[in-house]
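One protein chain is absent from this view; the other protein chains keep their places.
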Amino acid sequence: MIKVGVVGATGYTGIELLRLLSKHKAVELAVATSNSEKGSAVQDVFPNLRAHVDLEFAGHDSEQLKSCDFVFFATPHATAMHHVPELLDQGCKVIDLSADFRISNPALWEHWYQVKHACPDLLSEAVYGLPELNRQKIKDASLIANPGCYPTAITLALLPAVEKGLINVADIIADAKSGVSGAGRKAALATQFSEVSESFKAYSASGHRHLPEILQTLNNVQTELEVNLTFVPHLVPMNRGIFATVYVKSIDNAEELQEHYAAYYAQEKFVDVMPQGSHPDTASVRATNSCRIAIHPGKDKSQPTVILSVIDNLVKGAAGQAIQNMNIMLGLDESTGLATPGLKP
Amino acid sequence: MIKVGVVGATGYTGIELLRLLSKHKAVELAVATSNSEKGSAVQDVFPNLRAHVDLEFAGHDSEQLKSCDFVFFATPHATAMHHVPELLDQGCKVIDLSADFRISNPALWEHWYQVKHACPDLLSEAVYGLPELNRQKIKDASLIANPGCYPTAITLALLPAVEKGLINVADIIADAKSGVSGAGRKAALATQFSEVSESFKAYSASGHRHLPEILQTLNNVQTELEVNLTFVPHLVPMNRGIFATVYVKSIDNAEELQEHYAAYYAQEKFVDVMPQGSHPDTASVRATNSCRIAIHPGKDKSQPTVILSVIDNLVKGAAGQAIQNMNIMLGLDESTGLATPGLKP
Amino acid sequence: MIKVGVVGATGYTGIELLRLLSKHKAVELAVATSNSEKGSAVQDVFPNLRAHVDLEFAGHDSEQLKSCDFVFFATPHATAMHHVPELLDQGCKVIDLSADFRISNPALWEHWYQVKHACPDLLSEAVYGLPELNRQKIKDASLIANPGCYPTAITLALLPAVEKGLINVADIIADAKSGVSGAGRKAALATQFSEVSESFKAYSASGHRHLPEILQTLNNVQTELEVNLTFVPHLVPMNRGIFATVYVKSIDNAEELQEHYAAYYAQEKFVDVMPQGSHPDTASVRATNSCRIAIHPGKDKSQPTVILSVIDNLVKGAAGQAIQNMNIMLGLDESTGLATPGLKP
Partner (left out) sequence: MIKVGVVGATGYTGIELLRLLSKHKAVELAVATSNSEKGSAVQDVFPNLRAHVDLEFAGHDSEQLKSCDFVFFATPHATAMHHVPELLDQGCKVIDLSADFRISNPALWEHWYQVKHACPDLLSEAVYGLPELNRQKIKDASLIANPGCYPTAITLALLPAVEKGLINVADIIADAKSGVSGAGRKAALATQFSEVSESFKAYSASGHRHLPEILQTLNNVQTELEVNLTFVPHLVPMNRGIFATVYVKSIDNAEELQEHYAAYYAQEKFVDVMPQGSHPDTASVRATNSCRIAIHPGKDKSQPTVILSVIDNLVKGAAGQAIQNMNIMLGLDESTGLATPGLKP
């Protein structure tokens, strides 16, 4: 059995890792850490895990992490970077679900996250863990930068078209919406039930940290033009789900996109290109590792084509994709532990 | 006292009219009709109106409507058009909250609503009831086509810029989101609680009936270019609220928009231009007749400017705006019966 | 105009006071305090109050409070008691929406609230502000202990039967449910959206602070037997509303309760005894000062009678009832500023 540890296991992403890893047949869940709940039984803090996880929370500095084959970081940014070098030295493989290793340019990372990076040399070593893009590199990686939730939904919606030059990369708009679990599990006024329910709003409309991550990926897969993407995130009064409405202008015939996308993702288990004109809802991917994409072609070049993309932010947008990456690194079937239909309702 | 009647008073828009009109100091609520609840006491069907509305539902064909000074139609489309001519003949003023008189071109109306119009000659006579645009015409009108909810939020977000030629009208995107009450009050599978809650989706992404209504208004206030607007509506798991995220490209300096909008709406009681860079939420206008607008200027001409606009779909997007129109027609203060702060939470 | 101040105006109860008082025709809102937001404009913190409240938050120690005719405390418990004596000395009338003056026995208060009372001598002077019970005393009071939300719903459901000896007071169960706003507006993990939505739970099942308050009232209106009430509160994933399901055993014929309740509350503007067998929902009283009660008589003495009672916890359960008390103290119509129908949806 593969020994795994989860650092930061009391956030929503961490709980989701525990939920999924506890049923993963190749894995032994050996350590779960939480500085705030250190010493408590996992199942006392999270009754949903009673009879499923029999561990006490350790601290982030637990020595046991070093004996793990895989360590997942589900911490806020600027935490993993202080622990990862030592773990790599010990021979652990690390999958970081935070932002610490997603941006390869240290200066750009420091600009957006406003803190000095603790191990900038590792930035170029880390592999961006989007399997549909980097499967080969992931296989041999020691350190995975697991993509953000918005970047996963938006990048998968754009990748086939950008890579093949089918759309004008200088004019893309991504209007994205997230469930509240995306804001993390912490005592905050802004995400209190009565502040959020029965309301809808945009936030960070003038700039969000996931923007440079998306741009980096899209600029890497084509070099013709600098990608110009306007990204506005919104908060939806629901727990789980990312919905991205992406507006692009096709270079040629927008009708060809459907066929190209279907072919591009034909072998992907977790990307589902729906019939043209479909309307996926976030509920259809709830608690699954799937991304569903639907295309509504513009009638002519002047009218944008609309690409809809949905994921569960905690699964394909975080814990599920992290496990998918681990499966790839282990040579397992990618869907091991992830092959569940969506929960309805 | 002004005698008023409400036709179709069992829909959410109709109930909202009853709620607001029952407290309007210049008004006597004389008739409320419902074909399905004919003969029932209003307060038996809607306990929230106990002690506030002492009427029985009449049928839509009630003779009493003819003795009203004002008749509001809160019916599905293709209903009002069969009753309005006779009411106008009797000297009633009519405010139609449905779509029947919003499109002045009969062929265009029939294309989108897929039914023959019963009184196409009245289309040119009807005044589009957006007070911020048509206040003078509304004063003297007999027949008001009350704007749709999406068109209200989107048009108010665009009007100052389009009228003055500050943005490129050939390239506008309106990504709009609505609470579920916008779908009406009827037994439908698609809007069951368990189909809608904990989910988010787009609908009619390839074309929605509110598009021609918005285009008509924007093409009327400028004639330089044909407006090209992409409009995608979405469904939010909440009861009330419209949120429009509008992406425009400024002709010149996007920074000038803020000042222009503030001046344009300076005298308007129900349009609140917030400080530049604000993030209004729909909750801040819940149960009010206000539209709040915030501008996030693009950094240069290549980057879109984002205009955020929020209303309560049942108030400024329907019943409240209808009463605002009635107030104008009666020469009353426009805010009579509408001057309430938002409900939080 | 009556000058009023609100201490603790950034909680949900405080915001509700601002919302209602800003439209109260006899009142000038002179001071709103918040230690955390001192110096901020009210409308910057709460955009729903833009154009309605033109004040800056003062601190709780604002000298201006002393010049107010009425001061409302919407603070957590153990705050008002430190300020009230001085305000009373200055001639202010005080309506305390917290628990500080609800229990007349200081030892009992200190047992439940685990802090020493700062002015125990005032406990006997304070009038419990349930107008349906204490209207005459309220008229002449200087200090009102405004009832808790659960006690309001439960006491109104029991008062007529207990007072007249129609039920067995030694065997009462109140299974009560509250919306999340009842937990207050603060950064807490337990009331985060994703902790609360899509879930339901009981809390404090072994004892809740509102129990002694209810018992005190019921033991005051009859002296035959010690009241034995089991009270279990629950948390509902919604913003507003209290629902109490009260199980009682009738002494004689349960069928007589309906008539007795209807007569008892016949003159009350804010208690609505619905037809026997009705099923009120909390939505029917949303944003109103009403309590709706419905009785389902048990078939015989062995079967409990079920009494259903609904209020809006922020209105009849807090801010609305406080204003009702002020209206009584001022000799105004009790419904001044409170005569609004429920918001649906």
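As written, the chain order gives the labels A, B and C, with residue 1 at the start of each chain.
By our rule, a contact is a pair of C-beta atoms (placed from the backbone, for glycine too) under 8 Å apart; a residue touches a chain by one contact, two chains touch by 3 or more.
Just so you know, these numbers come straight off a predicted model, no measurement behind them.
Taking the complete complex into account, C:282 is the one of C:62, C:79, C:134 or C:282 that touches the chain left out. Residue in contact with the omitted chain (choice from B:192, B:253 or B:302): B:192. By the touch definition given at the top, chain C reaches the unshown chain through residues 170-171, 173, 175, 177, 179, 194-195, 197-203, 205-206, 228, 230, 232, 234, 236-241, 243, 245, 247, 277, 279-283, 286, 296, 298, 302-304, 306, 308, 345.
Although one chain is not drawn, its touching partners on chain B can still be listed: residues 12, 179-181, 185-189, 191-198, 237-239.
The omitted chain makes contact with chain A at the following residues, 12, 15-16, 18-19, 22-23, 46-53, 181, 197-198, 239-240, 269, 272, 274, 278, 280-281, 283-288, 290, 292, 339-345.
The rule we apply is simple: only the chains that are shown with their structure count from here on.
At the interface between chain A and chain B, two copies of one sequence, more than half of the residue numbers in use appear on both sides, so the contact is built from largely the same positions.
Across the assembly, the mean Cα position most removed from that of chain A is the one of C. If you average the Cα atoms of chain B and of chain C, the two centres end up 37 Å apart.
Between chain A and chain B, the centres computed from C-alpha atoms are 39 Å apart. Within chain B, residues 197-198, 239-240, 280-281, 283, 286, 345 each touch two or more of the remaining chains.
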